[in-house]
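Of the protein chains in this complex, all but one are displayed in their positions.
What follows is subunit A.
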Amino acid sequence: MPRCRRIWCVNVTKWDTDMARMTMIEAIRDAHAVAMERDPDVVVMGEDVGYFGGVFRCTAGLQKTFGVERCFDTPISELGIVGTAVGMAAYGLKPCVEIQFADYMYPAYDQIVSEAARLRYRSAGEFTCPMVVRMPTGGGIFGAQTHSQSPEALFTHVAGLKTVVPSNPQDAKGLLLAAIADPDPVIFLEPKRLYNGPFDGHFDRPSKSWSKHELGEVNPGYYEVPLGKAKVLREGAAVTLITYGTMVHVALAAVEESGVDVEVIDLRTLLPLDLETLVASVNKTGRCIILHEATMTSGYGAEITSLIQAECFYALEAPLLRVAGWDTPYPHAQEWDYFPGPARVKRAIATVMEA
């Protein structure tokens, strides 16, 4: 079994020695606080984000610290939240708004796709939309149909949007700070299953916390993890496994159990895509698996598959494989039959190695 070589290369201005332990929730909250402290134009709003501090506590304490005009509750209207944010962003503020669950973004979809994404383009840069729309995403929590969806492909298909999915506290903070600073609209999908600890798909084992994990170490100051840069989490020579969000942890566990020397890449940003890193890896390994929680058909994996086959055709030793959620609505009782766990990933690794 090859020795696992993990690489922690975080692109930061200067990594503080004074690291803090944070969960993903705390890292996201800290990113808000750092951004709001730094830039008076950063405004936070959404359902229950103000006085109460968010149903996941991601905005706890912000209203108290920065006042009601910087962090406030909104009516239950996703189109209202995003629509007013478009107006605020055009004015010159930097709204960082929350949709309570990604599953509830649909009423705001018109504002996101028709307005936020296109404002810069259609006005030739006269009006812009520097905003962030945060939404808890993904399953593995018995959330069933409307608390488990992974709608990233509905955003990556839209020209003008950037789509980000962090997989750990360190990245979550740095990516959120980069997203807030970014001049374009960013969809920031937070895998809710990772809020309190990493999850590798072994639902029958005790849950883990971020306090024991290297990536739970977070710099308390300002730093950015640049958008559009993937991260090689484990170097390997036999297969490239491309994934993001909760599936990063499922992939790492499955790889350890498989004994195969798999290179695991965390995309972090889906669009713009760090194609270079992916191509370099697949050209080296000759095999590739794409793994995501979202449903298979027309999912983001299809885009990666298409790009990799075009760029790495002559290096490929095996067909590209996708491991994804089944093409069904997200069920409740069948949570662990639906959720792509380590067993399915190991099967894919075995299949791709046989080819």
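We adopt the following convention: a contact is a pair of C-beta atoms (placed from the backbone, for glycine too) under 8 Å apart; a residue touches a chain by one contact, two chains touch by 3 or more; residues count from 1.
Throughout what follows, contacts and distances are computed from a predicted model.
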Choices "2-oxoisovalerate dehydrogenase subunit alpha", "Energy-coupling factor transporter transmembrane protein EcfT", "Cytochrome ubiquinol oxidase subunit I" or "Na(+)/H(+) antiporter subunit C1" - which one is the UniProt name of the chain not shown: "2-oxoisovalerate dehydrogenase subunit alpha"
Contacting the left-out chain in the complete assembly, out of A:E115, A:D171, A:E235 or A:E263: A:E115
Contacting the left-out chain in the complete assembly, out of A:C58, A:A85 or A:A230: A:A85
Interface residues of subunit A (partner: the chain not displayed): 43, 69-70, 74-75, 77, 79-80, 83-88, 90-93, 107, 110-111, 114-115, 118-128, 159-160, 162, 182-184, 228, 271-273, 275-276
